[in-house]
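Mind having a look at this structure? Questions to follow.
One chain of protein is taken out of this complex; the other chains stay put.
On to subunit A.
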Amino acid sequence: MGEMETAPKPGRDVPPKKDKLQTKRKKPREWKNPESQRSLSGAQDPFPGPAPVPVEVVQKFCRIDKSRKLPRSKAKTRSRLEVAEAEEEETSIKAARSELLLAEEPGFLEGEDGEDTAKICQADIVEAVDIASAAKHFDLNLRQFGPYRLNYSRTGRHLAFGGRRGHVAALDWVTKKLMCEINVMEAVRDIRFLHSEALLAVAQNRWLHIYDNQGIELHCIRRCDRVTRLEFLPFHFLLATASETGFLTYLDVSVGKIVAALNARAGRLDVMSQNPYNAVIHLGHSNGTVSLWSPAMKEPLAKILCHRGGVRAVAVDSTGTYMATSGLDHQLKIFDLRGTYQPLSTRTLPHGAGHLAFSQRGLLVAGMGDVVNIWAGQGKGSPPSLEQPYLTHRLSGPVHGLQFCPFEDVLGVGHSGGVTSMLVPGAGEPNFDGLESNPYRSRKQRQEWEVKALLEKVPAELICLDPRALAEVDVISLEQGKKERIERLGYDPEAKAPFQPKPKQKGRSSTASLVKRKRKVMDEEHRDKVRQSLQQQQQQQQQQQKEAKAKSTGARPSALDRFVR
């Protein structure tokens, strides 16, 4: 029947019509040619083009790991991935520009003319600093009720401390307003705020108790007995307890159920710390190992051999990159947690450190007897350099608890003489995010935040070493799915269709030439295959030769060779 009349061809300047059903290919944005932009006065922009953004800041906001290779996928998926990667680059540049709006600067302490900052005492700092910051330094002399352990709430506004002889108190340490002060009539081993300043968990001699911030006892959890250490995982609403019986118990405080009770099989659990980056619990054992636990697994996720003697303290920094451990062998080691799990730096201490803590900006504090030493790194991303301490301080009694106050340049120390709040310039993150933890939040804001946090509570099964594991392509399931589909359909729908030569005009489409073209393509494919297989064979041969060489230059054969697998 008749041919359809085509639409009139567009003019030369009109861009060709794109088929809207195809995926849109996003081009990187092209800035206008600066020479073409001239103002009326003829003046030109002295800094043409977009404002430069430092590369490290842009890197901070990049989340896609471009080095990882994805399995071979269809063209549509690949084009979508390209678009997503281009978008992510643009967004990270925008986010890097928004850093300009951050109002506060971190603190610093610099000595003049080779002065050692470690020799500067707290009193000097208090004199040199403004009155508001000077008020942050205080000493509470509480000798009567034993050595104190302390904990700051997540916003850094409230402080709770508990003494060995039962004294428990919670206060707003900025305004010095006391919220509650009670004596629980039992030994207090550890104290933690739960998700907000409204609830306190106290590990008492026999069982775990939960108190209101007015001092009213709310719960007594008898399943958690003889707890020595507590850790609260804020995004999962899990309270992890390490007990003398060797059990690591996870208690979900939003529903009040025990999610997991794991037997660590390593005797008494004394040393516990959490990794704030992936919510994994680090337990230190008396055989010098640190084991990593998640409530989803009965076995530890990993075991790292750290020290020759027992491990006495573990701390992990807020980005989850470095772990500091100290042991009975008087060593203080910093390990790299993302990648190699190897020690990055080691230092021998005259007196073993029984307590360790990291600050938000990467400062490390170690409590050795009644002295605290603080080490600082180069910037926010680098590990603290253990050569020279940044600050030191001697307290009136042996140290029993250490924690940096979030978002403030303050270190809280609990010791046998009470509680001390020390000034450490440069410790706290200067710019907080109002929607995550806001020290200046009102009651209404706290209530709204609590509801939202409960709604997005992460289930405990999702805790694993890589918190971004959920965003990765599930390669195993993908390939299994492909295999199952091939089995089911009887053929591979994604296999390349056999080459069909296109019929050509002017006599080039005779049978002989079609056969010739087909043969040509088949021969080329065959040649490629043969080349590949040759390459593989060569590689295998080379490997075998290497192994043979390694064997031949190895040690003399020994009697123990029979046990080599």
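Annotations for the structure displayed:
As a convention for this text, a residue touches a chain if its C-beta (ideal position, glycine included) is under 8 Å from a C-beta of that chain, and two chains touch if they have at least 3 such contacts; residues count from 1.
The rule is short, and it goes like this: contacts and distances are computed from a predicted model.
The complex appears with one chain absent; UniProt names that chain "DDB1- and CUL4-associated factor 13" among the candidates "Dipeptidase", "Glyoxylate/hydroxypyruvate/pyruvate reductase 2KGR-like", "DDB1- and CUL4-associated factor 13" or "WD repeat-containing protein 46". Note that of A:Val184, A:Ala240, A:Ala260 or A:Ala279, the residue touching the chain absent from this view is A:Ala279. Contacts to the hidden chain, counted on subunit A, fall at residues 1-2, 4-5, 20-21, 60-61, 63, 95, 98, 102-112, 115, 117, 120, 124-125, 128-130, 132-133, 136, 235, 276-277, 279, 318-319, 408-409, 423, 425-426, 428-436, 438-440, 442, 444-445, 455-459, 462, 467-468, 470-471, 488-491.
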